[in-house]
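Presented below is the structure to which this report refers.
Shown here: the complex without one of its protein chains, the others still in place.
Order of writing sets the labels: A, B and C. Residues in every chain begin at 1.
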């Protein structure tokens, strides 16, 4: 049976190790492995290529994805989905592994409901905001990139009386911000899920500054949308010269960490095994309480990821 | 109640975040926190100091341990253990958190059987070879240091026809070697637990070299004790110029990763909570199947860690 | 003779290696070495301490400055400068090495014109904007921190059709931006010294996008003050989804590079030797055309650093 792998939506570190494992493991299982380049756009335009071991040699340590990714407006139209299906059919491809997030999974659900194509999704986004799984591919690498940035700021922070604001990714989800705040000992953490109580924090920090605290580190999730407001608040109310860093796409780069490589391998093996042993798969591989499992795509995309309570609590107990 | 923290035996990344959490969390719980400097030697010589928040400010991102560690011959003698106990007593210390490995835990078991002192051990060694726990503090950082070295070798490996041997830590346990081989795509992995079948590997690799393979990466666990022998074998039998790297203590350094910081925090909170709620604790915090638990020190030290079967299997399936 | 070292103004990587060399070299020369903590503020408040080798052990690889820095409004008033002088006098300190920039040098010039105190400045700022020297301490480390960030963005950039804007430091000087653009192959570089010709660049890039270019990297110096404007321009005129990273103080952190350590040692030896052999020194150590020399402080602070022509030219020849 021929299988294909595709990346869709934003890229995440760990995609390349998943692609390599997909190719090696498919051939080991006696199946043919195909690569879909440029995501859904490439699916429509038939950028589909039978993979060789050579195509995926020496890629496990590279960030991003060698088969690239895309978003596609055309894929919302039936005519282009039909075109995509005919492309897959012409190669004899029966099942697809899709590395992506909610949007990509929704597209594949629609696609597989219309055509005879199976797919298994692997949750891949540094935001870690997909329902049903504790872990999304790329999160550990992103967190360690943020950690490295915060460690550098710590070096310079203690040299001078200052406040530092670091904005990290997370449009709808404060996961990256909370964990970064915990492991860096930040004093302030602001995320979309929790209203930030300036008055209480102000009182506490003013007291600490009086007692000798000479710098403050604040982590803000981009989704909370108030970096410049917090900037003004710290300067005005706490009286500290304040500097802002916005990490942006640096968080998506970097060589995948050991954890992301191991997770990429495990996610991929689960996905391929599922495709090979089920005829109508329309699932997402999830990692929950230390174990891998499968969830209906419909359940994944129709629910919203909730940040676990102990992370929400952590925000109020930053030292 | 007064509690103390001590490092014993070899150091591991993650000890500093554990020390910081110990101090902050103890005070938050309303207890006094003490630091024992220089391990068992310092316990005997009363290098014990009541901790301030200032002592542990800005240390989470530093490798090694700011309170240092040691091995101690004197501690094998009763007279010195008595001295150590009297030191603890003079500070009113009732419980200790000990970051260390098997040897350290054995020493503490003896100590606590003779004197009225409780302790909880936190498994801390990059070798990941302690019975009863899936994870020892420091392993994720060590693996990522190895990964970084292997990624660098990959850069240069493909420039030239060569074999590269990298010796990693692990005196009795091939954990670091196996995982490093998996995540780097090494062709050869040699560990103490598995006899290495040169003939079969030789046949396979000679065939691949004939087909165009232009470099080989071999990971060897220091405990397998045959790095120079393997060197000779590759040069003679596979005909490739071969270069050796021995990573040594580089693997123990480096800023603790996000995972090691989070684990350090969790291990420490479990240990302190246990000491505060049990009167005769003599336990090790273990992390098994994704959950924290406690194991009798006696059980931990009287059993040998076994590398899980899927790691042993992985050695035979390196691509 | 007693000498002191002080950091003033913004910190820069390389200050710690300079501090260590200052202490070790002064004692080797048979002189006493003092550390002034907290910059000019500490000078006024007598935070001056005779240094031991132990104070500076193990600091060469740490970013920031262990003796901290400050800016001081009080130092503008004669009464506080008198206080500062009396502090130095009470320790018998005759000469000072000052790690800082223009502002700090101006303060010291005033100070040394009023009181019997010699000083030699070492240009220390990642902006590389001090007149008379080709190199300021910290620049190589800052450039490599920026490089690391840009390498990460390259990983992810080619995965997706996008533009990336990275804002780097440099309030009055585009040095960091130009060199970063050169070594990363950026398509756009905007600095305070050169007016940016949007029309011409727009034409060129639109043509390249038509021919297949799938991402754009733009480096902007913070001093050019138009990051959000460029953001809008790229989105509107070039039609690429655009993401912004603002590196901020990450650029000031990080372990000093080999080059910054060697320069720190050389700058410091030159400064100490000068103080020991001249009675009325009021100089800055400069590094010009590969050689060290000394320049009157007055000349340094009354002239403006000019970015060399070949850097200005480079902006128009980015590929």
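The rule is simple: contacts are C-beta pairs under 8 Å (C-beta built on N, C-alpha and C of every residue); 3 or more make two chains touch, one makes a residue touch a chain.
All values reported here derive from a predicted model rather than from experimental measurement.
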| item | value |
| --- | --- |
| Partners of the unshown chain among those that are drawn | B, C |
| Residue among B:26, B:65, B:87 or B:268 touching the omitted chain | B:65 |
| Touching the absent chain when the full complex is considered, from C:87, C:257 or C:282 | C:257 |
| Full-complex contact with the absent chain, from B:46, B:198 or B:245 | B:245 |
| Hidden-chain contact residue, picked from the options B:107, B:149, B:284 or B:315 | B:149 |
| Options C:161, C:184 or C:251, residue touching the unrepresented chain | C:184 |
| Residues belonging to subunit B that touch the chain removed from view | 7, 10-11, 13, 62-65, 68-70, 145, 149, 151-161, 164, 166, 243-250, 252-254 |
| Subunit C, residues in touch with the chain not shown (by the definition above) | 17, 20, 24, 53, 58, 60-61, 140, 143-144, 147-148, 150-151, 154, 158, 179, 182-185, 255, 257-259, 261-262, 265, 289-291, 319 |
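The rule is short, and it goes like this: only the chains that are shown with their structure count from here on.
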| item | value |
| --- | --- |
| Chain-level touch network, classified as line, ring, star, complete or other | line |
| Chain of greatest Cα-centre distance to subunit C | B |
| Separation of subunit A from subunit B, taking each centre as the mean of its C-alpha atoms, in whole Å | 29 |
| Centroid distance [mean C-alpha coordinates] between subunit C and subunit B, Å | 39 |
| Cα-centroid distance, subunit A relative to subunit C, in whole angstrom | 35 |
| Residues of subunit C touching at least two other chains | none |
